[in-house]
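Shown below is the structure under consideration.
All protein chains but one are shown at their positions in the complex.
For chain A:
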Amino acid sequence: MQLSREQLLQAFRSMVKIREFEERLHIENPKGEIPGFLHLYAGQEAVAVGLCEQLTERDYIISTHRGHGHCIAKGCDIPAMMLEIYGRADGLCNGKGGSMHIADVTKGMLGANGIVGGGQPIAVGAAIACKMRGDGSVAASFTGDGAANQGTVFEAMNLAVVLQVPKVFMFEMNGYSEHTGGSYSTGAKDPVQRIRGFGIPVFEADGFDLFSVYDAVRQALEISRNGGGPTAVYAQTTRYYGHFEGDPMLYRAPGEVERLRAENDCLQNFRRRVTEAGLLTAGDLDGIEVEIRALVDHSVVAAKAGRGHTPAELLTNVYASY
């Protein structure tokens, strides 16, 4: 698999956007201006980007409570997302959704989701629409190790097979479900085999390596875009922060995150691969980091100064016309 220079730059840019966005939220959150819960995606960037870089605006994704990375990878506007997370009236969802419910339906991003397992059946429905359009588009859903045991996910997998719809199930296994190890709550010795048992072809990927994810997704899309029905990609990854911001992570061995960051960071892995192969220069990559840091910086400043709501806005958008 050979990615063009433009594709490489674009993938890196997207991963850096997610990383910078999340690292900055980790710093900003304790200042107390952000309402609600934050579930950060740092560490998992290669998974969202490896999938979404191969989707177009005609394709759909549906996300999870840990949704910032999926949103950014699908092209949601960074300043508008930041405004949303600060609960501003000009936010991407008018400040009514917040971190756990960011969406941009115009970009095929059908929403982060506060209900674990809520999204997968919805994506099957979007895939029905894709199939009816007959334009080769697909719908994808993200599923964590914990969510993979929700009945709705099993139902969605079975329905997708029954209907032979173009649906990609992206399993992103960061090893934990809140405060519990992923292995505890999955009875199957071989969870990949469990997915195959539904009749879904599974492509396994190293979620620390963008190229590995990219390749697995490419194979899955080749099937799903061409009438072959649903597919799955199964990627091992990690999260760098707690389940939510503030989680003391008592369930994780001391030093585990630091070691993974130092030895198997998806951004560093990418950087090493492309510079050693002479595909991009360190200068190319550094330039992107500087540019994105400025973008995130300006987004935070704008979000802090964002517009509050008028009381009337409480009542809008309950129905098509209220």
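The definition used in the following text is that a contact is a pair of C-beta atoms (placed from the backbone, for glycine too) under 8 Å apart; a residue touches a chain by one contact, two chains touch by 3 or more; residues count from 1.
Simple rule for what comes next: contacts and distances are computed from a predicted model.
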Hidden chain of the complex, named as in its UniProt record, picked from "TIGR00273: iron-sulfur cluster-binding protein", "Cholesterol oxidase", "Pyruvate dehydrogenase subunit beta" or "ABC transporter permease": "Pyruvate dehydrogenase subunit beta"
Contact residue for the chain not shown (choose from A:14, A:149 or A:174): A:149
Interface residues of chain A (partner: the chain not displayed): 35-37, 87-89, 93, 95-98, 100-101, 113-117, 146-147, 149-152, 175-186, 250-254, 256, 308-309, 311, 313-315, 318
